[in-house]
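My structure is below; once you've seen it, I'll send some questions.
Every protein chain but one is kept in place in this view of the complex.
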Amino acid sequence: MNDAMLPLITETVLACLPFYPLISFVLLISFGKHLSWRVAAGLSVGAMVFSALSSLFVIQQLSIDVPVITSHLWTWFTLAEEVNQTTTSINIKFYLDGLSAVMISVVTGIGLLIHIFAAAYMKEDENFSRFMAYMNLFIVAMLILVLADNLVLLYLGWEGVGLCSFLLIGFWYHEKANVMAARKAFIVTRVGDTAMAIGLFMLFKELGQLTIVDITQSAQTLWTTGDDKAYWIALLLLGGAVGKSAQLPLQTWLPDAMAGPTPVSALIHAATMVTAGVYLIARMNSVFLLAPQVMTYVAWLGAATLILAGIAALAQSDIKRVLAYSTMSQIGYMMLSLGAGAFSAGVFHLMTHAFFKALLFLTAGAIILALHHQQNLFKMGGLLKRLPFETALFAVGLVCLIALPGSSGFFSKEAIIAQLWSSNTAGPLLWTCAIFGALLTSIYSCRLFFLAFMGESRFEQSLQPSSSKLVKYSLIALAVLSLVGGMFGNIIETSLAQVFPLVTRSALNEPNWLHSVAIATPFVGIIFSWFYFASYRSKDSAGLNKNIFIESTSGLANFCRQGLGFDCLYHWLLVKPYCSLAKLNRRDIFDQLIMLNAWYVALLHDVLKSSQTGKLRWYAAAIGLATFLLLLVLSVDVISTEAS
Amino acid sequence: MSITLLMCGLLFGGALAWFLEGVKAQSARWVSLLTVLVIGGYFAIALNATAYDFSTLQLLVRVAWISSFHIEYALALDYLSIVLILLTLFLALICVLVSWQEINDKVGFYYFNLLTSIAGIIGVFTAVDMFLFFFFWEVMLLPITALIAIWGHENRHFAAIKFFIFTQLSSLLMLVAIISMSFIHYQQVGQLSFFYQDWLTLDLPLSISQYLMLGFFIAFAVKLPSVPVHSWLPDAHTQAPTAGSVLLAGVLLKTGAYGLIRFVLQLFPQASVNFAPVAATLGVVSILYGAKMAFAQQDLKRLVAYSSISHMGFVMLALFSFNAIAYQGAVLTLVAHGLSSAALFALAGMIYSRIHSRDLNHMGGFWLNTPRMGGFALAFSAAAFGLPGLANFVAEFLSLVGAYQRYPILTILAAFGLIGSAIYGMVLFQGVFHGKCQVKQQAVNDLSSRELLVFSSLLALLIFIGFYPNSILGFFQSDSIIIAINNTVGVSK
Partner (left out) sequence: MIAIPLSHILILASILFVIGFIGVITRKNTLFILMSLEVMLNAVGVAFIGAGSAWQQADGQVMFILILTLAAAEVALGLALLIQMQRRFKSLDIDNLSKLKG
């Protein structure tokens, strides 16, 4: 009996999984003002615990025999396709396989830890319950995104996380800068979303399907590799992914998004939402594999982003912006990996990155709080002695980021780099880019570490390290995950093996020095930084001012700090013309044209009005003159007829 | 079921409110509220009780009116008109509630006008005698003009006259077309007829039908409205009292769309197919132009007004794609936009009643004191920019998916409207609720319970339809109109 009941229970658990945080959201948003901190925090974290436990349970049920669990809630709407006379139902239906299992474990697991951290971190904020409500809503949307059975439901989650991201970036809405950052994030990602929406229209027209499984099937039967339609659809979906994952050319919103509270940066702008683009491409791998050209674009976009973001990270002075650019760069790795056809390596890196980047952001948040909201690296220094606990955690995060052997980042990044050289859609050139990116990563990480934690203390006020146990426990848990996350590699490999098809590799001979180079690169970067940034870790702060990368106004450093000029370019190319066009035509040209008629009538009115003088004698004279003229015409007429 | 009773009830309630105002001041409000509730309840009960199958047009009444011209009093219903009448009655309730405290001058006459125009609108949605249709078309306009001209804002006379001239001029074209159709009936059958179903059987040569189609099309395009004949709308919406704006955006614009579906597409299928590329292009231009203009506005109500133009562009594009999916999308857009724009206009009215300004420059930072209003405003602007989970998303998605089957390039252009709508949605929401507060905080109170009722009922409906659109779309799966449209496409092939 138990065996018979199990699938039903599993299905129910899966169906309820995303909705616990929704209940918490509704309660918090309705009664938030009246709840104490304890209740509000308990509610939001409790909902996360429920979701996390449910996802643990459903993931347990996945096995070789049961590769997929689905749960159908209700039919959203139906699309009647005319050409084939078929109807497609768009369902509210959840679909759990290896890939979405990885995603929900990341979202609920990391989400739970960040919720715990945030409950303590935001305790003093007067809008605490609103903050937790938004975080809960975000989790709901994110879970729907990764569990969606069809692309329309996925789009629902996709837009939902965008809205939550917007709300949380603009959480402290009194500051103009935060408001503008929120607006920018929403609109820039919306550009990508629009591309994705067009991709959906095209998919439906070509295949008559929007359910992911059906798309996979019919794409493989209807199209051959290199098909034109597959090319365009993959390109449009890539547009959506690029917007959400802050890749070139839609990456400009992410650094500004750091205006939000730090737990938001950790949860949304590092661990989960920004990786949605990676998830989308991995999910739609069937379409992408039919368009090898787009796969190459994906790889090149990833490579370009990872190098550009690495360079930009080198010049930042704000600790959170360094981490933001580092996130972009790491997602660049994931994209590169997807482009090379190494889907599971990309997803693996997605997971390990979520561990260590959440750790880095949260630790940075703890440090920022201790420093009275000081985020400038050049105002820190010497924190090694003053905040040893935070320093140790941050160091763990950086080790993973640099990918030193043994850390989780090492396993996932090496897995990516190892597959690049002989991939059909990547190749040696992209491998070089990845290695160069790894070098950059270790350099900017060292720069960050030296500036913040070593050298002389440049922060005069006394520190206020958080004493909350919640903060400590969640950080330690994340640190442990970051260190041992590499162990999950095999589990993920096996669970994803059923999701992703095997990608054939070219028979290119791999030189045997590839691995040694990949492993050695981070060390090269560290040694280089040790000497190049010597002044940062010296006790003498006078030397700090000599270095060119310090808040200097030198052209190159400034250019890098501004994110390599993309903001400026878009400002002049798109924002400015749109605004000035709007301003120019504020009074509506069509209205002006139509009101021209009214103006013309008014003019005629004025002309006729002037003839009405009110003077009786004028009227008499006009009558007389008119009679005279009439008679004249008549007589001329009579005379002429008589003459003829 | 008797639609006549519905209209007479509304007229009687309005007249009673007007009369009772002199007896006791508050009574006009209660009488009209009760009237709308009773009428709405009656309609719902009567709908449940009937045995008709409304998937095709069901004739309810047909009696002679002016027999020398064979003009009849004929009313009919199908699901399209039922959905629109339900929307009208629901928004009538909202209208009565939002003007509860706003209107203090000539209250009784105000409610008389409001209820009369609603009666006229119901007539428009049900009349199947074209002369009667034209009669109701005029009946609904006059009270609304009065609403704008008497209870409007600072520039009300100009706006009222502009609205009146636009609609009168365009309906003149329709009148000409109606009379010509009747004469064509005389030529072919030997007897004048204004009856809609008689006209469906006429055999019209394309050379004539394309001009007649244009006559109807222009009248409805002005009402919809579509660029370039939209410019009455921003003025009328901005200057009208809150309930007037709600009624204009929520229902009156839908009469244009209704006319397109019922008359243009079905009476002149071939002519509409030929004309479709032009109409679809107009729709796309409306989407993009409306979104751009909305972004440029400083006046909150003007912004919402231009966003309506943008949304109605989706309807135009979808209707002229002759596709079942797009048609469903268009119908759903009518409902969704009716609810969401009504909510946004109600919001503008509530803000106006607090700070006596519609200028976005005077707003900002309201969230601090009005978190509830802010939350609702966020949801309604999210509906305006098509956030999935709210009704507008399903509507726009269906419209665009359907339209893409026929006009890929135009639909891709129309999809850029999604970006435009995000931009003006941001300007709307953030301009009012984010940033630093500009005015004295004490002046801005959070929602009263009456306002809370208005907003939560609107939002609940938007979310319900957003997640369960089949509650409406279910009626249109086997709809005769879809079959007719499919046949039309068959003609074109």
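First chain written, first letter: the chains are A and B, and each begins at residue 1.
Operating definition for what follows: contacts are C-beta pairs under 8 Å (C-beta built on N, C-alpha and C of every residue); 3 or more make two chains touch, one makes a residue touch a chain.
Since this is a predicted model, take the numbers as computed values, not measurements.
Seen in the complete assembly, the chain not on display touches A.
Screening A:Arg38, A:His373 or A:Lys609 for touch with the missing chain picks out A:Lys609. Residues of chain A in touch with the missing chain: 608-617, 620-621, 624.
Going forward, only the chains that are shown with their structure count from here on.
Annotation: 37 Å between the Cα-based centres of chain A and chain B.
Within the complex formed with chain B, the chain A residues making contact are 29, 33, 74-80, 82-83, 92, 130, 152, 155-156, 159-160, 163, 167, 170, 173-174, 176, 179, 182-183, 186-187, 190-191, 193-194, 197-198, 200-202, 204-205, 578, 581-583, 585-586, 588, 590-591, 593-595. Listed in rising order, the residues of chain B touching chain A in the complex are 227-231, 234, 292-293, 295-297, 323-325, 365, 367-368, 371, 375, 378, 382, 387-389, 393-394, 397-398, 400-401, 404-405, 408, 411-412, 415-416, 418-419, 422-423, 426, 430, 433-436, 467-470, 473, 477, 486, 489.
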